[in-house]
Structures are given as C-alpha cells and as structure tokens.
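The structure appears below as structure tokens.
As you look at this complex, bear in mind that one protein chain is not there, while each of the others sits in place.
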Amino acid sequence: MTSDRPADAGDRRRLAPITAFTVAVALLALPLVGSSYLVSVATLALYLAYVGQAWNVMMGFAGQLSLGHSLYVGLGAYVAAGIFVHFGVGPWAGLWLAVAICSAVGAFIGLLAFRLRISGVQLSLLTVAFAELARIGFDHLDWFGGPGGLFLRVADRNHIDLLGFRGPPAMYYYAMLALAAGALGLCAFLLRRRPGYYWRAIREDEIAAQALGIDTFRWKMLAVVLSSAMTAIAGVFFAFYNNSLFPEQIFGFGRSIEIILGPVIGGLGTLFGPVVGAVALVLLGDGTTEILAKAGVELPGARQVVHGLLLLLVTIYLPNGLWPPLARALGVRPRRL
Amino acid sequence: MPALPYVANAVISGTLTGIVYGLMALGLSAIFGVVRLVNFAHGELMTLAMYGAVGAFQGLALDPFLTMIAAAVVFGGFGYVLQRGFINRFIHRPEHLQMLLMIALAIIIGNGLLLAFGPDARSVQTSYQLDSFELGPLLVDKARVYAAVAAVVATALLAAFFRFTLTGKAIRACADNPIGARVAGLPVAHLYAVTFGLGAASVAVAGCAMVQLIDVTPGLGPGYTLLAFVIVIVGGLGSMVGALLGGLAIGVSEALAGLLITPSAKSMVSFGLLVVLLLVRPQGLMGPGRR
Partner (left out) sequence: MGSVTRRTFGVAAASTLAIYAFPRRVGAEAAKLKVGLLLPRSGLQALIGQSCQRGADVAPELLRQRLGVDVELMNADTESNVDTARSRAERLIEEGAQVLVGAFDSGHTAAIAQVAEQRGVPHIVNIAAAPQITEQGYKFVFRNFPPAPEIGRNGLVLLGDIFRESKVAPKTAVFMHVNDTFGQAMAKGVAALLPKLSLPFKVVDTIPYDPAAKDLTVEVSRAKATNAELLLLVCRLNDAIVLRREMVKQRWSPMGVVSPGSPGLYEEQFSKGLGKYGDNCISNTVWFNPKNQITHDFAAAFKKRFPKDEFAFHGINASYTFDAVLIAADAFKRARSTDPKALAEAIRQTNIPATDRVSFGGPIKFNAKGQVEGNRSVVIQNLRGKPTVVLPAELAEGKLVFPMPKLG
C-alpha cells in the first residue's frame, strides 16, 4: 500500500478533520432533517458498511475470502428471533447467544482453514457450502418457521422500547450508526495495538512471523472468530428491524455477495473501505432507480447490472478500491488493516 | 424403501444427468487447472448457450444437438478472445481479484439476460422430448440418453485433444510448469486462450444438452456455477476424469437422496459431500497426492 505525502501540507492536513467533523454532524442530524425515505436508505447503507467491516476483518486480518458470510447473519438473526418468538427472550439477551453460536461456527471454519490448510478457492467454496447447508437446513426446521418464515410480533412502532429494541425508524438508524462507528473504532483501535502489528506481520510474511515466535494460528483464528461474532450482531439487528425472516432471503448467495461488494469496491483491507464502498453502492443503486424512474424508463434488472459494472470497473481500474484515491484527495493516508 | 425398479430408474437417471453435469464441470476444471483462473461466470456462460440453443430452435428450427456444433465453435472463439484480450491481464493479480472480476462478469451477464429476454422460462420442444425407452420395467428418458451420449463424445474428443495433439500437450506443459513452458518458448498467452476457449466450448455443448432437460431462465447461472465447483472439487481440480466422476457422484447421490430422504433437502447431499471431501481428501477424488 503506497503512502502519500500531502502536497500542500498545511491546506490538506486541515481538510481531513473538517470533512470528518462535517460527516459526523450530518450523520447525527440526518433523522432530524431528512425524510423518512432518506433515513431508511441511510440505515441500509450503515448496515452494509457495518457488515462489510465485519467481513473485512476476516479478509484483511486473516487473508481469507469468505463467500458465505450470510451464514452468520442468518444464524445470528434466527437464534435471536427464535428465542424471542418462542420464549419471549429479548434481543439484548438473545444477542449474547447469537454471538456465542456464530463465534463457535466461525471457530470451526477457522479450524478447518488453518489446521487442515484449506485455503483459496477451496475455502471460499467451503464457506458457500456452509451457507447453503444452513439455508436448506433452516428451510426444514419448523421451530424456526421453515420456508414459511419466522414472523416477529410487532408492537407499536411509535414508542421507543429500548429493551425490546422496538421503535421508530430513527431509533434503528442511530443503533446502526452506533454499530458502524463502533466497528470502525474497534478496527482502528486494534490496528494501533499489538493485534494489528501481528496481523500485518502475518499477512506480509507468515513464515517470518512464525520465526519471530508469533503464534500465527491463534491470531488468524482470532480474526475469523471476531469477524463472525461481529456479523452475528448484524443478524440480530436485521431480525428486529425487518421482523420477518425467510431462509431463502437471509442465507442466499446473493446476500453473501452483497456483503462483500462494499469492502471490495471501497478498498479491501483498508479501514474506511467498507464504509466508502457501502455508501457508493447504495447511492448508485438507489440513484439509478431514481433516475430511471424520473426518466420514465422501466428496466428490470438495471440496478444489478449497474452494480456489476461498478464492480467490474473497480476491479479493473481501481483494484485497491475507491478509498485510496479518495483518501489522497483528502490528504489522508489510507490506513490498511 | 421403494421397489427395485424405482431405485434402478433413479440411479440411471442420476447417472445420465451426472454425465452432462460432468461435461459442464469439465470446462471449469480445464480452465482452473491450466489458467488457474476461478471462473465464477461459468454458469452464466452455460445459460447464455442455452438461450442460444432456444433461439436457434425457435428461429431456425435447429435441433439442439445440431446447434451444439455451432455453439462450440462460437463459444470457443468468444472464449479465446475474452481470455486473450481481457482476462489475461488479471492472471498474475491476486486470486481474490480474479474471483471478483468473474463475479462482476457473472452479475452483468445474468442481469443482462434478464433485461434482454425477460424472466419467463424458455424451452425447446423437440419431438422426442417426452419419449422414453422402455427396457422391461425400466423407463429411460430418451432426451437424457441423447444428452449423455453427446456429453461422452465431447469429453472423449477433449481428452483426445489434450492427449494426442501437439497443442494439447503444450497446454498440459503450461499447466504443469508455467515458468518452464515460457523458458521453452511456448506461446503461453495463446495457449491459455485456447484453453479458455475449449472450456467455454465444452460448457456451451453442455448447455445445448442441458436445454433438453430443463427450461432456461436468466437466473440459472449461480446455481450451476456452484454445482460445477462442487463437482470439480469433489473430482479433483485439473483432472478431467475427476470432473466426470464428480458429476456422476453428484448426479447419483442426489437421485438416491431424493428417494430416501425428503427430496426438498436433497441438495444438502452435494454440499455435505463437498464438506466431507474437503475435510478428508481436499485434493479431490482424482487429484494428485498431497504435496
């Protein structure tokens, strides 16, 4: 990753904090000034940013391309929703169970990857296989509603019930904002500490790292488990935000691809990449729909083609993602994970 | 447990279908084995070929088995150009970038097909489509037999090519030792392109065979890409015999699963097989011994 020295140091060095401050204020104020539609779109963007950040931990830290991350979203969602529907256990308690189970599954996959040395294509396909097994499996589990779906009882949406995680869209927006900011903060924090140095060492040259006495297996496992745990939280959010879960929709391969598009387009392995990528995807996706609608043109499937084209263009011309050039423009050195 | 004729019918049907799956996976195996490219757009290429076959049938009244030859040529050429002109630049980039490039192509082709043809299922309705051979208590689907025969012929041709022709041997050399091949002066870029072309051609032939068995919709791609990968990994990356064996394994196991367990869960068997194989023998059934 190249580092850039800002050309006009004084001017550019001020730009980054100003931008950051403006963005922070805008994000905090959004539900107060923006329309309900804007809030729902922004919530989606933040969700994608968060889940992309979680996925990025596995890719950036442990270097493993997971194409089945929808597994953790789905498991987290179903576990929390299941115990809510059947036992009345609220989301804050359900969260712990969801995280525990997903961490265990993540650890299992990590074990397979690192102990049995399954990597590259085989590992990616293994992750897909697990997600598919979960999809078909949950399709046959009546306790979780089967293909008919699991519906959560929706109480009054106008009162804020933090304990039950129910309330107006603004509440969900702020919750997602907190999660996304938290994920960003966590990754930034880890980067500056020992884990970050070890991870970078392992990624640069694993054998050299081992020679230095770093227990590479343990640190790679940590990355995988952290990634799955964080993704589980996204699943719990999803369950209580949408209030209906269908195995086809939540475990699908399309969902896994949706998760990785943000970080890839934004910048694999960078700190802000997933955020930038998620925002770009949502803006472009919804923007396309808006423009087409206003032009009176109806092209089913156009939005997905735009996503594909964006992915293609980024892969060809900006293989390091949108964030690095953006960062340079802002006079910031793009931080890699 | 159903009576023997039913089990026999299921196994036969699974075998025949498995052979066609094997041909489809063959192309993927060749491409990965030689070019080391993970072709996530494999299923979409097959879908494209299937639409072509439908178009040829509806427009020119061509039986899909005749279209096969034209399809092989067209897709072969297209594959060559695609690899040489475009994908070749990505060969030395990180693996995940290649995968993402092909995923992007897959999304564009798949949704492009939706835009062009709409969501309805299309099919060819040949005269023999609904006929069956009757062998005592066994009823064997005619179209399935013809498709399997075509797949076997195509596989044999491909195997002969790689075994006996100079280009084929050169390609195998590239796969075994890319640096050595370059040192020896082999035109690697050309050979990679030929391989990709062959892979595309074989998936096109598989598509023309497949269109007899199932209807085509724009969204078929990802499912078949996944299936092809499962077969290739079960059979062993880079092994052609392995791809066929893998196809058979998947075809028969799914058929038996449909009989013995809840049919709606039968796909779990293929994925289960994949997981087990990755754990026990990650190089696949016919893959080389562990290095």
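Which chain is which? They are A and B, in the order written, and residues in each are numbered from 1.
Note that in this section a residue touches a chain if its C-beta (ideal position, glycine included) is under 8 Å from a C-beta of that chain, and two chains touch if they have at least 3 such contacts.
Computed from a predicted model, the values in this text were never measured in an experiment.
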Candidates A:149, A:164, A:182 or A:195 - the one touching the absent chain: A:149
Residue, one of B:66, B:186 or B:213, that touches the chain absent here: B:213
Contacts of chain A with the absent chain, listed as residue ranges: 15, 33-41, 44, 136, 139-140, 146-149, 151, 153-154, 157-158, 168-169, 242-244, 246, 248-249, 283, 286-287, 289-291, 293, 298-303, 317-318, 322, 325-326, 328-330
Chain B, residues in touch with the chain not shown (by the definition above): 2-3, 6, 9-10, 13-14, 17, 114, 118-121, 123, 125, 129-132, 139, 141, 213-215, 217, 219-220, 223, 254-255, 258-259, 262-267
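Just so it is clear, only the chains that are shown with their structure count from here on.
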Interface residues, chain B side, partner chain A - complex: 32, 38, 93, 95-97, 99-101, 103-108, 110-112, 114-115, 119, 218, 222, 226, 229-230, 233, 237, 262, 264-265, 267-268, 271-272, 274-275, 278-279, 282
Chain A to chain B touching residues, read off their complex: 59, 65, 112, 116-118, 120-122, 124-126, 128-130, 132-133, 136-137, 139-140, 253-254, 257, 260, 264, 268, 299-302, 304-305, 307-309, 311-312, 315-316, 319
